[in-house]
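Take a look at the structure set out below.
Removed from the display is one protein chain of the complex; every other protein chain stays in position.
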Amino acid sequence: MDIELICLLAMLGVFLLSNLLLKLPVSISMVLGALAGAIVGGEGIPLRHLFEGTFTYVDTMLIISSAMLFMTVIQESGALEALNSVIVTHFYKYPALMLIMLMLVIMFPGMITGSSTAAVLSAGALVAPVLLLIGIPKEKAGAIIAIGSIMGMAAPPINIPAMLIGGGVDMPYIGFDGPLLLLTIPCAVFSILFLGLKHCRNLDIEKLESGLDLEVGKKYGFKLYIPILALFVLLIASKAFPAFPQIGTCLIFLVCAFIGLFTGRKFNFWEKALKAMDTTIPVLAKLMGVGMFIQIMTLVGARGWIVVSCLSLGIAAVYIASFTVMPAFGAISSYGAASVLGVPFLLVMIQQGRCSDIVVASCLSFLCCLGDLMPPTALAGNYAAQIVGLKYKPVLIHCIVPFVVCIAVGLAVMLNSLTFA
Amino acid sequence: MLMYIYLAITAFILVLVVVNMFRKKNNIFYQIDAALVMVTLILRLILVK
Partner (left out) sequence: MKKRIPLNYITAAVLCVIVIVLVIVLAMQFGLANEKEPIYPGPGVTDMKMLSTWFPALAGTNGDTEVYILDSGVEGASMLVLGGTHPNEPSGFISAIMLIESCQPSSGTLFVIPRANNSAFTCTDPQEAAPMRFTIDTNNGTRWFRFGSRATNPTDQWPDSEVYVHASSGQQLSGSETRNLNRAYPGRADGNFTEKVAYGITQMIQSEDITITVDLHEASPEYTTVNAIVAHERALDLATLALWMVEDDMKISVEASPKNLHGLSHRELGDYTDTLALLMETANASQGRLHGRIDSALVTSGVDKFYARAYGYGSLNVDYPETGISISERCARHITCLKEFCEVYDGDKGLISLGEMPSYDEIIRNGIGHYLSDPQ
């Protein structure tokens, strides 16, 4: 047995033991798993390596934190309630159309930023109350947001796993839009109709209106929506026009949050910001744990063992691994899956020939994105559950069918890549 | 310039994390989580890493 495998088993063993038996948080369990791997690998306690691994996520941490501050402002200013009433009162007669529109709204920030977290935290949180209001149960609403955010992350124009995979083989990020739309739009439409349609066939507008706050919208009028509009305008402008100042998603969220302080109800920003961070800290810590875990996996050779073991089984196994191991790796990091597994898998598939490299890379990136649903990290699932006020397990259960359909679509397109090229 | 704005944002988030850490009652794991996040944020803030 390879020492690298022993290290990997030690890491996973300690992680699972800490998390499941000792009921420690995922973050601390990951740190303990990483420590175990380093000790078994003969590295002692490599402080530099442990903390260096966390720096992959510094930007992500800032985006998550600023998005949470933005959402808090939107909620407290009353913009969220006003927006919900507008959508419901205008579209309740056409539930399927309304659901598809809501799905596109959820996807939008993910399409622009390439991050499922940004999608869940911004549009997901805006849409969640609407979904609950039209009668969709909490756990299904959470599942819709989780799946929608992942479809947004995978959809063009920005798909970061595809860029990472492309970067690994020097393939420019050109020509991905078609294949990615082909993969994401049907899956997104199927998912929301499958999960939501049966709950909102005969909507009673009077009942709906009684659950809505129609006053806040009337009181503040259009200016309530300015921060949301500013968010969309800035996100689009910064991507569509390279000449537009590239201030980054994090700063865009904060600028819009600042605008929101003056456009609606007044509230104590400091206390609300603290509350927003209160729910965010465990998620940030989880990212720290993941960073340490991956760095130690690389240090002791466990990462190499995983990749080489997948390659050792031949081309058929690489295809199988691409829809099993790769999404599963998302439990650690979906971007990590793209870079660690996506690149060698694509190289093997290209070498074997008879496939379109762009379509295959698109499919691999799509399958990587699905990893954001994988427990225990399940970034998308976790946040979606938090938004609807649940633990993530019931939400993830409802994600299973759409998840399997997405895998099937991804695999079908990948195996017939030349047809779709 | 943008870098200094982002360092200011990092400092602001760090303050929120520290205040939350002190306020949290009866949850040592939460406090450890906060401490983990603090180390990374401080190292970036002082431009060490």
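In this document, chain identifiers A and B correspond to the written order of the chains, with residue numbering beginning at 1 in each.
The rule is short, and it goes like this: a residue touches a chain if its C-beta (ideal position, glycine included) is under 8 Å from a C-beta of that chain, and two chains touch if they have at least 3 such contacts.
Keep in mind it's a predicted model, so treat the numbers as computed, not measured.
By the touch rule given at the top, the unshown chain touches A, B in the complete complex. When the omitted chain is restored, the residue from A:123, A:216, A:250 or A:407 that touches it is A:250. The chain not shown here is touched by just one of A:53, A:148, A:217 or A:371, and that residue is A:53.
For the chain missing from the display, the contacting residue among A:347, A:401 or A:421 is A:347, taking the whole complex into account. Contact residues of subunit B toward the unshown chain are 2-3, 6, 18, 21-26, 28, 31-32, 34-35, 38-39, 42-44, 46-49. Panel shows subunit A; residues 2-4, 41, 47-49, 51-56, 58-59, 62, 113-115, 158, 160, 163-164, 166-170, 172-174, 239, 242, 246, 248-250, 291, 294-296, 298-301, 303-305, 307-308, 311-312, 314, 336, 339-340, 343-344, 347-348, 350-351 of it touch the chain omitted from the view.
In this section, only the chains that are shown with their structure count from here on.
The mean-CA centres of subunit A and subunit B are about 23 angstrom from one another, to the nearest whole unit. Across the interface of their complex, subunit B is touched by residues 24-25, 27-28, 31, 51-52, 54-55, 57-58, 61-62, 65-66, 247-248, 250-251, 254, 273-274, 277-278, 281-282, 284-285, 288-289 of subunit A. Contacts from subunit B toward subunit A in the complex involve residues 2, 5-6, 9-10, 13, 16-17, 19-21, 23-24, 29-30, 32-34, 36-37, 39-41, 43-44, 49.
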